[in-house]
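Of the protein chains in this complex, one is absent; all others appear in place.
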Amino acid sequence: MPWLARQLVRLVVVLFCVTLLTYMIVNILPGDVAIVILGNLATPEDIAGLRADLGLDRPMLVRYFDWLGSALSGDLGRSYRNGEPVVQAIVDRLPVSLQLMVMAQVIALGIAIPVALLAARRPGGLFDRISASAAFGFLAMPNFMLGIVLIYLFSVSFDLLPATGFTPVSEGLWDNLESMILPSLTLGLIEWTVLMRVLRSDLLTTLKEDFILLARAKGLPPWRVLLQHALRPSSFTLITILGLNIGGLIGGAVIVEQIFALPGVGRLLLGGIFNRDLILVQGTVAFIAVGFVVINFLVDMLYAVLDPRVRHVRFRS
Amino acid sequence: MSASAAKVAAIAATGPRRRWRWALALPLGWLLLVVFLAITADWIGLPDPSAQELILRRKPPSAEFLLGTDNLGRDMLSRVIYGARTSLIVGICAPILGFLVGGAIGMSAGYFRGKVDTLAVGFIDILLAFPSLVLALTFTAYLGQSLFNVTLALGILSIPAAARVARANTLAWANRDFVLAARTIGASDWRILTREILPNLLPPMFAFWLVAISVIIVAEGALSFLGLGIPAPQPSWGGMIADGREALDVAPYTALIPAAVMFATVLSLNFVGDIVRNMVDPRRSAL
Partner (left out) sequence: MSGQPNTPLLSVRNAEVSFSTARGPLRAVDGVSFDLQEGRTLGIVGESGSGKSVLVRSLIGLVGAGSGAGVAGQVLFEGRDLRSLSPREFRQVLGTEIGIVFQDPMTSLNPVMKIGRQIGEGLRLHRGLDSKAAARRAVELLNEVGIPEPERRAGQYPHEMSGGMRQRVAIAIAIACAPKLLIADEPTTALDVTVQRQILDLLQGEQRQRGMAMILITHDLGVAAGRSDDIMVMYAGRAVETAATRDIFRSPRMPYTEALLRSLPRLTDPTHTRLSAIPGRPPDLARRSGGCAFGPRCLYRTERCDAEQPRLTRGGGRGYACFHPRGVAPGGVA
């Protein structure tokens, strides 16, 4: 089987297992879901009614395939609280979460790449040591803690940026960015450390290669050698980590959306959990997990674009 | 924890680079202090961490309240120390749980290969297919919030990483001469796994465990911060930071003190973990 087809089959299998596991966690953990939803004071009649409504009287696997069937046709059910279609709720909040993650990633890369390049130019030099210490420090900061510290510094002490709340782009690009700066900084300031370390270490390996010597022998200035010859062959681990870290980024987004009161998917999920909105939670978790798997798959594809050697192996043989 | 810290000190003292000795003193001293206070919290005359005294709310640090009081007039010092106890219990126990299960899975996968390996790797892949925090809060939300359930949820989360470390190291050791020799003299798989391979797995697993502690402490903090971890009023650093967030403008120390304590602890753990990892496996120190 060609490589791409194999990967697609694997993707489908993983997606199947992931949605099944989501369904199981939410459905077979101890406690009657109907009681969880209705609370301890519910009458047995209410509970029985709800169980029938939810189809809980049927075997779980049957219910799962029902759910999967509707999910595939774009229906994740309706919120038990307000009757809003879950898909609609997610679609409404997705742009906020995506903007947060993209901005965080841009900030992280925007710090990590230049710092790694400067550090790799003189390993063991002053800049290298300072940036390594800074990275070590930021890495020890939990995101919820950094978020609070940033609010304290930029909103409470100096009143530069809004502490919480979200302004949509429709009300002005600058206001929108202003409301997103602290949240994305919270994630980006932690994320860059890992990216910088990985890239720096790969750059150091690449800079020892013969083709770097040849590039220097061509009379290329040092920064061109770094940017045009060393950076791209050094970025494969970075891409992998970028993909792997998306899981952490999603978790981070849940926390950051909560801290800064951003109406994103993470906050939707938390609201669902606090409200015991089973169907909403199920749909949101499945959506997040599927998104995560698909993004990782795409990152893996990106390899082939970046590294012609991989492309060669994967697509021609 | 004190035993492992002592072990770290022992390893560090015999390590190749002497200047680590003094560099290690500060983080190690801090960790020992945190562990000591967390263990002896009940006997050193601390006020009840949950006792509310609304008249005394949001008092800044003073001689009477060394670290001040929080929004409900509870003694911050007492809460920080009891919070350390929570963090340490979860941080130490959850990875152990994960390592027992994950280690067994990883060792079997790396040793038996074939179908066992395929199954194990598939299982790990699927657990890893969830963003970990989302999985954790789904677990605790439905299991119910308690110290035990939080530990259980975070323990499950550390299974994949533990399994990977165990599998990779087992793969590396399983073909060594002494293992082949044990096999040729007819040792059982169980005996080879426990007597020949396991002892070689312990150093990398120990180094990884140190790292896992800090990761889990942060994760517990995040869950508690979101209100889905340790149930109130039981003190937890994450919960305290969340409480303090409400009064950031009038009493910023109620958030910043637990934040600083948590930062110092995680930083120290990472520092010690890094050095131990350097000693156990110099190749991986770059990451």
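In this document, chain identifiers A and B correspond to the written order of the chains, with residue numbering beginning at 1 in each.
Please note the rule applied: a residue touches a chain if its C-beta (ideal position, glycine included) is under 8 Å from a C-beta of that chain, and two chains touch if they have at least 3 such contacts.
Remember, it's a predicted structure, so these values are computed and weren't measured experimentally.
Student: What are the shown chains that the left-out chain touches?
Tutor: Touched by the chain not displayed, across the whole complex: A.
Student: Just name the one of A:R10, A:R58, A:R129 or A:K218 that touches the chain not displayed here.
Tutor: Checking each option in A:R10, A:R58, A:R129 or A:K218, the one touching the absent chain turns out to be A:K218.
Student: Quick one: which of A:R78, A:R93, A:H229 or A:R267 touches the chain that's been left out?
Tutor: A:H229
Student: Residues on chain A that touch the omitted chain in the whole complex?
Tutor: 122, 209-211, 213-221, 224, 228-229, 232-233, 306-309, 312
Operating definition for what follows: only the chains that are shown with their structure count from here on.
Student: Centre to centre, by mean C-alpha position, how many angstrom separate chain A and chain B?
Tutor: A distance of 23 Å separates the two centres.
Student: Along chain B, where are the residues that touch chain A in the complex?
Tutor: Residue positions touching the partner: 122, 125-126, 128-135, 137-139, 141-144, 214, 218, 221-222, 225-228, 238, 241-242, 244-245, 248-249, 252, 255-256, 259, 262-263, 266-267, 270-271, 286-287.
Student: Which residues, counting only chain A, touch chain B once they are in their complex?
Tutor: 14, 17-18, 21-22, 25-26, 29-31, 36, 136-137, 139-145, 148-149, 151-152, 156, 163, 197-198, 201, 246-248, 250-252, 254-255, 258-259, 269-270, 273-274, 281, 285, 288-289, 292-293, 296
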